[in-house]
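Selected chains from the complex are presented in situ; the others are not included.
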């Protein structure tokens, strides 16, 4: 199964997919730099006047609802429609959908304009979308429940898509298959943007590799491995230095590292 | 008196306050990372459709007028109303209010929707708000006058709140009490965002510690101490490296450092 992951990484490096992103202002720079680091080509095209056409030219569409302005919301409807018309993968990052009702309402509306290929949230967000009780604080999940896999599978079946829930262990499920990614570091929770960068990487991999389940696992594993290495090279507990090293290490993740250090449990 | 400051820091580390921020695009990532570094939980929730409810769930509200869009302006009115209804502290960062008339008009309007707990600006901004002649260039204060304390006290009395003016020496006043913080480094003026991060930290501390005067002093001292240490560890005069080390050092400020190195003059 790991072969899928190294193939997904090869495809990403080979194809330089154009990732069309509509994302939040807090971490938009991190998303762009992490996509560039792994070899994708990010384009933050967010204007309602531009996105319907642009979304049809890209390799994938990344929709992150973090600081969704009214103009971005309109753009998101147009972009998901354009991408869906062309069969281009759409990756949804439902930031704060457990804490803010408008996020959930927007996601429901988006579903009437197109379809999601992958929904990637933290566990609290995934549970909230799946209609389960979730423990959240603002944009953070306080959830560490054992019902994560069930929530992912339930949401995956409801939307007919891949669902990924990030946390100490990342879960990826597509309604039938599932796996756990046991790499990572707590330092990824001490900077802003790790979740968004992971979502952007999912879009990058999906833009280059057809199997969305494999692409999603490869993306989250890449993020977690880069986090582990960045913690080592940055000397442990220094969030500012860690953040710069994280981008460095994202650029260095290769097939050998995935083979050697990846801890993926296929269920 | 220093005991208040260490207690404020303890409270922050203990409570992980949720800081609701409506802030400018230039430094929003820095604000989020500096809040995370000291142990707060930032949430940049800025949509007019979201903020009235969200502001009532947070530990504090940070309003920074730096690049205020029309949608953010509407959101700011809703958010200050929500926070004020629940008695949640509101921290205003009146960026460029000396140079741009609309900023001042917006601040006056905000005062009709709720109340400010702390106003934190540079000296030029504080003087402009206090109705005194101020020397500003864009977002920068050129003011180094000796009338800073008077301006702070005057503004504090006018708004019935704590006022902080940052500069070579930071001034904090609440209409009666006042103090000077003599720590800091000129390097903080050579990157963008030091003022915004300081404002965000004030919101973080106010979200965890009831005495807004003590919380504000603790926040500005934390920023200044981290700046001093970051200058030392980054080798002096390198703004890009300094910026990463500043976040590192913010995560390391502790009670012992405040006790040992803090230079606060209580007036």
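To keep things simple, chains are lettered A and B as they appear, and every chain counts its residues starting from 1.
Basically, a residue touches a chain if its C-beta (ideal position, glycine included) is under 8 Å from a C-beta of that chain, and two chains touch if they have at least 3 such contacts.
As the structure is a prediction and not an experimental result, all values here were calculated from the model.
Sequence-identical chains make up the whole complex; the displayed set comprises 2, and the total in this structure is 3 copies.
Going forward, only the chains that are shown with their structure count from here on.
If you average the Cα atoms of chain A and of chain B, the two centres end up 33 Å apart. Taken in their complex, chain B has these residues touching chain A: 16, 18, 20, 25, 28-29, 32-33, 36-37, 41-50, 53-54, 57-58, 69, 71, 243-251. Those residues of chain A that touch chain B in the shared complex are 24-27, 29-30, 66-71, 96, 99-103, 137-140, 190-193, 237-241, 243-244.
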